[in-house]
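Heads up, one of the protein chains got dropped from this complex, but the rest are sitting where they should.
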Amino acid sequence: MALEVVTDDIPAARRNAGKLIIGLGSLLLVAAFAMQILYKSGATPLGYDTWRVVLYAYVVWGAALGIGQVLMRGEAGWRALFILPAVLFTVAMVIFPTLFGFYIAMTDWNLSSFSGRKFNGLDNFWQMLADPYYRNALVNMIYYVLAVLVEYVVAFGLALLLNAQIRARKFFRVVFLLPLMLSPVAVSWMIGKSLMEYRFGPAAKLARWLGWDTPAFFATPEIARLSIMFLDAWTFIPFMMIMLLAGLQALPKDVMEAAHVDGATPWQAFWGVTFPLMLPVSITAVILRIIFKLKLADIVINVTSGGPGGATDTVTSFIFREYRDRSNVGYGTMLAMVYLILIIIFITLLLKFVSRWTRDVN
Amino acid sequence: MSTEVISSGMIGESAVTPGMKARFLGSRALIYGALLLWAFICLFPLYWTVTTSFKQAVNVTQGHLIPWVDFQPDWKGWRSLGLSPDTIGTTSTVRDEFVKRFTNSVITSVCASLLAIVIGSLAAYGLTRFKYRFAWMRNDDISFFFLSQLILPPVVLALPFLVLYKELNLLDSRIGLILLYALMVLPIVIWIMRDQFKSIPIELEEAALVDGLSVWGAFFQIVLPIALPGMVAAFVLSLVLCWNEYFFAALLTSTDAKTLPVMVASQTGSQGINWWSMAALSTAAIAPLVIIGVVLERYIIQGMTAGAVK
């Protein structure tokens, strides 16, 4: 699935011009960088107070790189231009923060400490291994991620409903989409703390009416975790639902009819035809959802602060406390970096696993 | 439930026996029951939020539900924002704040989404059509590189970004937020647009190339119009994520560029909650997205449909 590779015959002069432009651009970038370093270190009086000039130089360098690519490599250069802006943009935005982040992770840096930050190697890492809160949060994340499967089933059900022959389909589609639009902050307050309030919340009243005498949604560990899962699911089910609905609408009609003609029961038709065809889009939806789920924090922070007794704590909400409430920046960053690496490994494995699987199905 | 749904569309066409008719009605009832139940689950919290913004304290603490029946609506919540009928004409420092933040939210989220759509679509197109090699990275690795930006918990980058933005003089500027938000939603855009472009038959472009168009010409004239609904879908999703972003907005802005979510969050201080003003602010904060959702919903599904099943 790719356009064939083309090789142009590029004249030497044009190639050299390309090299020259890239060279000049690079020179400018290096010069700007050097100037600022010298200025900031006090070696020369020439320079600017902020590093913005390096940013401009980087933009110029990026443009030079693009032009140079086209001049030097012709068609291949034009093709490179598609991806270049995104790559340059992303690299520019994350390279410094990531490197600096890794450095911070290896320091003892408490913002309240008068002595500032001290390099301490892997001490934070060893401390992390013995940290019961981090371990507890990681275990909770497993529960939270498993909940995605339930969300998937519900989202799939809703997508099937919306795809059926129904009246007022547009109305239902819009309504089902709405929860996605709400900010987690508003959700935590208006739903978690108001609607599910023990005394006056309508949800609690409903629960009482249904026979639950003490509808405290956040008081026992299991129920609190379920309530958080529910709140989070409520906002994100529409996300999966629209992806799945889009998939259903794109299903080839003839295949469905063939299944019907063959006399398959609806149940068989679903498992034999619809579900396998939907597998790729399902996997995309579930993986994106898992990634969002792994960052779950806002609702937990606002509604339970991780309680009762850490039952609803997520890794991100724990890092928030360590980082924000305790200004323990070095350790907090180490926790986050390790979490990042864990997620990357997990997602890579997941992608490897499902890619083999989807290929089998297709 | 799902099986019923698939069958229901087809049963109507075949010969109808009384037994089938009963089954058909039963499945209909089930479908609409489920639809209405979920619609209620989706709408009730919104209803609760909107009505709470018109409540007085006692209505909240007693859980009154229906305006004019349970309680007498009151402009209290909106008055605290300077947005009620009787305060709208007067000077209100709260409203000024609100309007300023609202404007900033609109500008940053729209610009960031647009930026992400532009560079994200280009990248997604490149990744689906051409083979790249950059050091050890091939297309899949480059895609994963982009995706990995989505994984990053924002808190990791808090302090580094603070330092970086300070040095670049981007603190408390809309540009700074726009760049950051664009980075944040870029992976989603690339992911969605990649599926989009994959679903467009490559023969279209091959024909265009034969006709003498360049790759960029083919992209703009042939591919882009087809992929437009997908771009709208990606745009709306980006908009939602940017609009609701709170963490960096609180960290990197102070006066000029501050956005709405920070204002919502800060309703929650040490003195209990004025539910009515919290609700009014929440309503005002979600209203634009709800409107966008209603208007553009068609494109969202349509846009995602194109690339969904391959």
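Structural remarks
Per-chain numbering from 1; labels A and B assigned in written order.
Note that contacts are C-beta pairs under 8 Å (C-beta built on N, C-alpha and C of every residue); 3 or more make two chains touch, one makes a residue touch a chain.
Definition applied: contacts and distances are computed from a predicted model.
Considering only "Proline dehydrogenase", "Multiple sugar transport system substrate-binding protein", "Transglutaminase" or "Fe-S cluster assembly protein SufD", the record for the omitted chain gives "Multiple sugar transport system substrate-binding protein", by its UniProt protein name.
Of B:Val99, B:Val232 or B:Ile273, it is B:Ile273 that touches the chain left out of the display. Only one of the listed residues, B:Leu36, B:Ala57 or B:Leu224, touches the absent chain: B:Ala57.
Across A:Phe33, A:Phe102 or A:Tyr133, the single residue that touches the chain missing here is A:Tyr133. Only one of B:Ser27, B:Thr52 or B:Ser92 touches the chain withheld from this view, namely B:Ser92. In the complete complex, the hidden chain is touched by one of A:Val53, A:Ile67, A:Ala216 or A:Leu351, namely A:Ala216.
On the side of chain B, touch with the chain left out of the figure occurs at residues 56-58, 60-61, 76, 79-80, 82, 87, 90-94, 97, 158-159, 162-163, 166, 171-172, 250-251, 254-256, 258, 262-263, 265-274, 277. Counting the whole complex, the residues of chain A in touch with the unshown chain are 108, 110-115, 133, 197-199, 214, 216-219, 221, 224, 301, 304-311, 321, 323-329.
Everything that follows uses one rule, which is that only the chains that are shown with their structure count from here on.
The touching residues of chain B, counted against chain A in their complex, run 1-10, 12, 31-32, 34-35, 38-39, 41-46, 48-49, 52, 60-63, 65, 118-120, 122-123, 125-132, 134, 142, 144-161, 163-164, 167-170, 179-180, 182-183, 186, 188, 190-191, 195, 198-199, 202, 205-206, 209, 214-216, 219, 237, 240, 243-244, 246, 261, 264-265, 267-268, 273, 275, 278-279, 282, 285-286, 289-290, 292-294, 297-298, 300-310. Partner chain B is touched in their complex by these residues of chain A: 1-3, 5, 49-52, 55, 75, 78-83, 85-87, 89-90, 93-94, 96-98, 100-101, 104, 156-158, 160-161, 163-166, 170, 172-187, 189-191, 193-195, 199-202, 205, 234, 239, 242-243, 245-247, 249-251, 256-257, 260, 265-267, 269-270, 274, 277-278, 280-281, 284, 288, 291, 294-295, 297-298, 302, 315-316, 319-320, 323-324, 329, 332-333, 336-337, 339-340, 343-344, 347-348, 351.
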